[in-house]
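Every protein chain of the complex appears in place save one, which is left out.
Moving on, here comes chain A:
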Amino acid sequence: MMTEADYYALFEAYSHGELAGPARTSLEARLSADPDFALRYADFTELTGTLRAYRQRQQTRQQLRGIHAAMLAAEAPAEVSLPATGLTHTVNPMLRISRTERKLREFWSGHRATVGVAASVAVMAVFATLLGLDIWRNSKVQPSLYGYNVMRREINNLKKSQTDIKRKINRIDDSVVPTPPTSNFSGTGFALTSEGYIVTSYHVIQGADSLLIEGKNHQRYHAEPVYSDIKHDLAILRITDKKFTGFGRLPYAVKSGQADLGERVFTLGYPREDVVYGEGSLSARSGFEGDTAFYQVSIPVNPGNSGGPLLDERGNLIGVVSGRQNDAQSAAFATKSSYLVRLVDSLAATAKATAPYHLPRYGQLAGSGRPQQLKKLQDYVFVVKVYEKD
C-alpha cells in the first residue's frame, strides 16, 4: 500500500517527465480510470502550481520595488542639478516639487474635503450669529404707537450708577431715606396748572405701575394718571401727595391757537440726570405722515425728552415733545397745544370741584432774555419716572 507521500513522489516525477515508459503509461491509465486518484493528482498540481505562482509573485514584487527605487534614484540627481542648469520649470512639475511642497500637497489632497466643510461651517456660523443677533435686537425694539421713535428713556442700564450716586447723596445728607426702587423708564413732564396737574406724553407712562415726579431740586411727588389721550400722545397726571400745596403761579401760558411756521421754539427736558435745553424752529405744521395734531420741529431730541414742553419766543406753551423720525435729519414731533387745551376743556366739564383745572392765561416770560426765561421755567419741568410691574 502506497502512502500519500509516495504518490506525491510519483506525481512529481511524472510532472517533471522523469517517469519511464511503462510506469508512465500505467499511471496515466490509472488517472483516467480512477476519479479519486485523478482528484488527488489535481490537488497536487494546484498545490505546487500555487506555490510556484506565489514565488513568481514575490519575485515580481521584488523586481518592481527595485525598478521603483532605481527610478527614484535616477530622479534624485536631476533635482539637485536643477539650479545649476538655471531651468525655471521642468517637463513634469508633479515630479519636481520640493519636499515641503509635497507635504503640503499631500495634506491638501488628503484633507481637502474636511477643510472645505470646516470652512463652510465656520462661514455659516458667523452669518447665522450675525443674523440671529440682528433679529434678536430688532425683536427687542417694539414699534411705537406713532410710527416714529418715541423718546422715553430706558434707565435699566443707568440704574446701578444712579443708585450708587443716590446712596452717596443720602449718606452726605445723613438722612435715613430708604433707597427707592429704580425706575424702568423716564420722560419729561411739566406743570399744567398750579393745582398739581402735570402733562407728559402718553407713551412715557404707558404700562406704568406707579409714577414718580422729580423736580430740579430732587423734591419728589407721587402721581397718578388722570387721563390719557393715546391718539395725540398726551397724558395728564395729578400729584397725589398730601403735603403738596401747589406750584404757585405758572410762568407760561398755554396757547390755544396754532403757532406759525418758522417760529423760534425751545424745549427743556431730562434726557440725562440734569435738565437739558434744546432750541430750534418750527419746521412744519404737521407731524409724522401729515398728522395735523403734531408740529415738526428742528430740535435735536433724545430719549428722555418726551413729554417736555415746547415753547415759543415769548414763553407760550405751544406743544408737547413726542418723538423723532430716525431716518430724517433732526425731525422731532410735538403734539400741538391746541389739542391739550381741548382735552383740558373737555375734562374740566366733567371734573370734580375738588380738583378744578385752571389753565394759566398769561405768561410772565415775554420780553426777558432766554436765560431768565429758563431760570423761571426750570421749576415747573420735571422728570417723570415710570415703574413697571416686574
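Convention: contacts are C-beta pairs under 8 Å (C-beta built on N, C-alpha and C of every residue); 3 or more make two chains touch, one makes a residue touch a chain; residues count from 1.
As a working rule, contacts and distances are computed from a predicted model.
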item: Name under which UniProt lists the unshown chain, selected from "Deoxyribose-phosphate aldolase", "ABC transporter ATP-binding protein", "Pyrroloquinoline quinone biosynthesis protein D" or "Sigma-70 family RNA polymerase sigma factor"; value: "Sigma-70 family RNA polymerase sigma factor"
item: Option touching the unshown chain, where A:R55, A:K231 or A:K375 are the choices; value: A:R55
item: Absent-chain interface as seen on chain A, which is shown; value: 4-6, 8-9, 12, 43-44, 47-48, 50-58, 60-61, 63-65, 67-68, 70-71, 74, 92, 94-95, 102, 105-106, 109-113
